[in-house]
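The other protein chains are all here in position, but one chain of the complex has been omitted.
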Amino acid sequence: MKALGLIIVALVGAILVYATIDFPPFGDPESPASLHVSPRYLEKTLEETAVPNAVTSVLADYRSFDTMFETTVIFCAGVACFLLLRVPRRRPPAPRQFRHRLTGLTFRIKDGGEFVLPVREFEPVDSIWTPYDLIIETICRYLIPFIQIFGLYVIAHGHYSPGGGFQGGVILGASIILLSVSHNLRTALKRMGEKTSALFSPLGVLIYTGTGVLCLVLGYNFLDYQALAALLPGGPIMARSHGIFLVEVGVGMAVMGTMVWIFKNLASRGRYDEGL
Amino acid sequence: MIWQLDLLILTLVVLCGIGALMIRDLLGAAILFGAYSFMMCLLWAIMGAVDVAFTEASVGAGVSTVFFIAAVYHTTRRTKD
Amino acid sequence: MEPLPSLKPLLAVLVSLGVVPILMSSRSANVREAWTFGAAGLKFLLVLAMLPTVLEGRELVCTLAEVLPGVAFRLRVDALGMLFALVASSLWIITSAYSIGYMRGLQEHGQTRYFCFFALALSATIGAAFSANLFTLYLFYEMLSFATYPLVTHHQDAEARRSGRKYLLYIVGSSIGLVLPAMIFSYHLSGTLEFTSQGFLPRAGSPVLLGVLLFMFLFGFAKAAVMPLHAWLPAAMVAPTPVSALLHAVAVVKVGVFCILRVLTGVFGLDLLASFHLGAAVACVAAFTIIVASLIALTQNELKRLLAFSTIGQLSYIVLGAALLSPKALVGGMVHIAMHAFGKITLFFCAGAIYVATRKKYLSDLVGIGKRMPVTMAAFFVGALSVIGLPPTGGFLSKWYLVLGTLQAHQWPMLLVILSSSLLNAAYFFPIVYRAFFFQGDQSLSDNTTQEAPLWCLVPLIITAVCTILFFFYPFPFLRLAELAGL
Amino acid sequence: MEEILGLVIARYNYWIYITLMMVGLYGMIAKNNLVKKIVGMNIFQTAIILFYVSIGVKKGATIPIIEHSHDVAHQAVRAADYINPLPHVLMLTAIVVSVATLGVALAVAVTVYQRHQTLEEDEILKQIREP
Partner (left out) sequence: MNVHYPALLVIIPLLASFFISAAGWLRPVWCFPLAVAAMAGSLLVSLGLLVDVLLGIPGLYWFGGWPPPWGIYYRVDHLNTLVLVIIAAVGFVNLMAARPTVERDFPEKAGPFYTLYVLFVTGLLGMVVTGDAFNLYVLLEIAAITGYALIALGKGRAALSSLHYIFMGTIGACFYLLGVGYLYIVTGSLNMEDISRLLQPLHGSNVVIVAFVIMMVGIWLKMGFFPLHAWLPNAYTYAPSPVSSLVAPLMTKVMVYVMIRMILTVFTLDYAFLVLKLNDAVVWLAVIAIVAGSLLALAEKDVKRMLTYIVVAEVGYMVGGFWLGNRAGFTGAVLHIVNDALMTFCLFLAVGNIIHVKGNSRLESLSGLFRTMPWTMGALVVGALSIIGVPPTCGFFSKWYLLLGAIQSGHYGFLAALLGSSLVGVVLFFRIFEIGYFEPLGASHGPAHGEGGAAVREAPLGMLVPLWITALSLILVGLYTGEIVGRVIRHAIPEMML
């Protein structure tokens, strides 16, 4: 295998090097890539979409159709992980364990047994339970709200600065993941249940596609946000800007939901127990 | 663009990439892969691709690494190569 | 004259196809057989209804779809096709009756399947007879190959499996490996596949290429059992006797020679063959097959195998008739399709009847059987006369024309072949009959009581034997059709 | 010599992407451990992203966020002043695709581990061959 790998690598590498000789020099402003299609995006983005961040305007308007599928890819991955990993809940419950929060005493309840002590002082644990680190737990607890606010900001401010639905969505998702890593998966599931995350991702993509369909219904082409001028204030140019925002929100929701969903399935092998 | 910095990061990227493949511990590989992604993100930021860098920072260095760790955590760290 | 558009040819093909679902779903054997008879009778009537038009020298045509540019899925009824269809459809009725007797007599399994595929095979045969172009012919040819496979392997035992493999290997292998490329090559050369009276291949082709094409067709249609691709036919004799009778004396093998006739007359055209001396080459192959097959037949001990080798020889007569490139010989060859069919089917019916009545199939066991089954053996004698080519049977007529043809074409060696082969035929048939009637066999056959096969078996073979004699006196429809086709 | 050196320096980023891509490809083909292969796959994908981002670079240009102010009317924008945004957009998509592929690949790898209790390919194949 190694020899085969080396041969293939050498062959492909040689082909690529051969091509690179004819490349325009690195960073050349006169290269065809910089002259043909992209200038229009830079020159007209403010005029046509009122979005200064050209990346956002290209992403969510000029090539919004691509982005819709990109979001769908993420959604696919979420569904795929669920399909492959989630263990159906019909298996009989394993012996349950409960840990007293204050003393750390752990009770093990056999099958069919019932737990009679006051549940509030106890928490259900698995055999792989490890004690939390107080510092990490506390810092994360304070950090997470700020992370989430930042995530929302990134989504909302994508028009003017780097960022947008993806980045914001990932950050929001990461905040939940952080919660799960610093505490455990059960805590995270209390904040955002399986069903919620699983519904967030189709809902997000649906917002995206729905915006497009709305344009279609209003008599324009699919994803032609001009159509939204009939519903939103500010004329066709601003309508594009608003359309981009709508779409970014959809992307954010989808990405956030899916990231959390994939993580939950991966981190617990589909069992939704303690996780990492 | 400071070319010394550029060169340094480019070299680091390659090293991290090779390291992630070479190291005989999957958790280590995951961490090195995170480092690789982060270097990549720096590189792109230097090259002016701020959005890409931002995404890579959150996706590549963040979530991907977590996914790796989650997967390795539930399988095994052992590897023969 | 303009061909007449008509749906009749299509109906004639479809009538047996349409009956398949009914056969498959019917639970009662009587209902199933009634349907078979109905379909067979209807098919014969449909063919008969087209006969007057064809005898007037007109053609019926039915175009279904143009599947490839210049190539349509088209049926056309001309004299040659009519001749063949008449033989096949009339014999289907008789064989159906015989099948009932045979299958019930032996209590065979899977009778529904048997009748279904029989009907399918007949559809394919009539379709091949009425094909207007090489593509349609190929379609029905392949359909026939696959429809007969379950019939050949009807017994579903190890021997049937071996024979089935051989059958498929020869028939399908040659048709895909040789006919298909040859057909596409012809299409490539001429842009059409429609049979015409002068052939559609361009006159200007290179002789080597045309020769190769001709031989690809000749050997590709392996159903004609031209040597060396003949080994499937004796192997296929494991099938129940009615199958051997109808398919391996009439439908399948005759489709093979019919295809070769079509190719010689409709694709190449006799002029083209004559101008490149290709006819002589084909004639040589045919002559070789005739002689060698007859010689092999002499050595056989199993009755059905003997008949199989006899068939191989007789088929090549038909090929020879066309290859001689003289009008008389062509007529002889075409009439031989009909005459040999009736004669040979009689022989097969007899073989089957003997098997049903006595479970014997080796010649050595048949000594003295004439006393026990006099009617059967009498019919056998008539069939044998026809195959040898002696009056007063139809077989004499076709051989007469063939002999005339050789004289017309000044092919003295071929005359010799025909005559010597007839002698050989006599040499393997007459001893059977002679020993059956005049020798004393073993104990089981010698108790002097007449014990014929069931009536369902006996009546068909009497009918075919009578027909064989009748055609000597009234060969009109066949002869007329052959003359029309030979024009 | 000068020429070659010039070629090397002028396209430095391109050489690096080829190197990384080959590292990734080699990892995918030659490594035995499934997770290692997945790491290789990701390196392979990021290498392509690096290539695309390198296409977009323009010397003397700034990030593709157009300078604007709310009160002044739009002044003409010079495309040469800003880095080409199109490759960035494409690569956002590619990054997302790669993380999606990663998720699915890891999920499948976990499934494989659950079935075979190992991530080494040769051991798995051995298990399959001799059940």
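We call the chains A, B, C and D, going by the order they appear; numbering starts again at 1 in every chain.
To be clear about the criterion, a contact is a pair of C-beta atoms (placed from the backbone, for glycine too) under 8 Å apart; a residue touches a chain by one contact, two chains touch by 3 or more.
The model shown is predicted, which means the values in this text are computed figures rather than measured ones.
J.: Check the whole complex and report which displayed chains the hidden chain contacts.
T.: Per the touch rule above, the missing chain touches A, C, D.
J.: With respect to the chain omitted from the figure, which of A:54, A:77 or A:154 is a touching residue?
T.: In the full complex, the listed residue that touches the missing chain is A:77.
J.: Which one touches the absent chain: D:22, D:83 or D:97?
T.: Of these options, the touching residue for the absent chain is D:97.
J.: Any idea which of C:35, C:185 or C:215 touches the chain not displayed?
T.: In the full complex, the listed residue that touches the missing chain is C:185.
J.: Please output the residues of chain A touching the missing chain, sorted low to high.
T.: Those residues of chain A that touch the unshown chain are 12, 15-16, 18-19, 21-24, 31-38, 40-41, 61-66, 68-70, 72-73, 75-77, 79-84, 86, 88, 90, 195, 198-199, 201-203, 205-206, 209-210, 212-213, 216, 220-226.
J.: Spell out, residue by residue, where the missing chain touches chain D.
T.: Where chain D meets the chain not shown: residues 25, 28, 34, 37, 41, 44-45, 48, 51-52, 55, 86-87, 90, 93-94, 97, 100-101, 104-105, 107-109, 111-112, 115-116, 121, 124, 128.
J.: Pick out the residues on chain C that sit against the missing chain.
T.: Answer for chain C: residues 27, 64-69, 72-73, 107-112, 135, 138-139, 142-143, 146, 150, 153, 155-158, 160-161, 164-165, 168, 172-173, 176-177, 180-181, 184-185, 187-188 touch the chain left out.
Definition applied: only the chains that are shown with their structure count from here on.
J.: Using CA atom averages as chain centres, what separation in Å is found between chain B and chain C?
T.: A distance of 78 Å separates the two centres.
J.: Taking the mean of the C-alpha atoms as each chain's centre, how many Å separate chain B from chain D?
T.: Their C-alpha centroids are separated by 11 Å.
J.: Which parts of chain B, given as residue numbers and ranges, touch two or more other chains?
T.: 50-51, 55, 59, 63, 67, 70-71, 74 - these are the residues of chain B that touch more than one other chain.
J.: Can you list the chain C residues in contact with two or more other chains?
T.: none
J.: Could you pull out which chain A residues touch chain B in their complex?
T.: Within the complex, chain A contacts chain B at residues 53, 55-56, 59, 154, 162-164, 166-167, 170-171, 173-174, 177, 181, 259, 262-263, 266-269, 275-276.
J.: Which positions of chain D touch chain B when the two form their complex?
T.: Interface residues on chain D, with respect to chain B: 12-13, 16, 19-20, 23-24, 26-27, 31-33, 35-36, 38-40, 42-43, 46, 49-50, 53-54, 56-57, 61-65, 83, 87-88, 91-92, 95-96, 99, 102-103, 106, 109-110, 113, 118-120.
J.: Flag every residue of chain A that touches chain D in the complex, lowest number first.
T.: 1-2, 4-6, 8-9, 12-13, 16-17, 20-21, 23, 25-29, 31, 33-34, 37-39, 41-43, 45-47, 52-55, 58-59, 63, 66-67, 70-71, 73-74, 76-78, 80-81, 84-85, 160-162, 166, 255, 262, 265-266, 269
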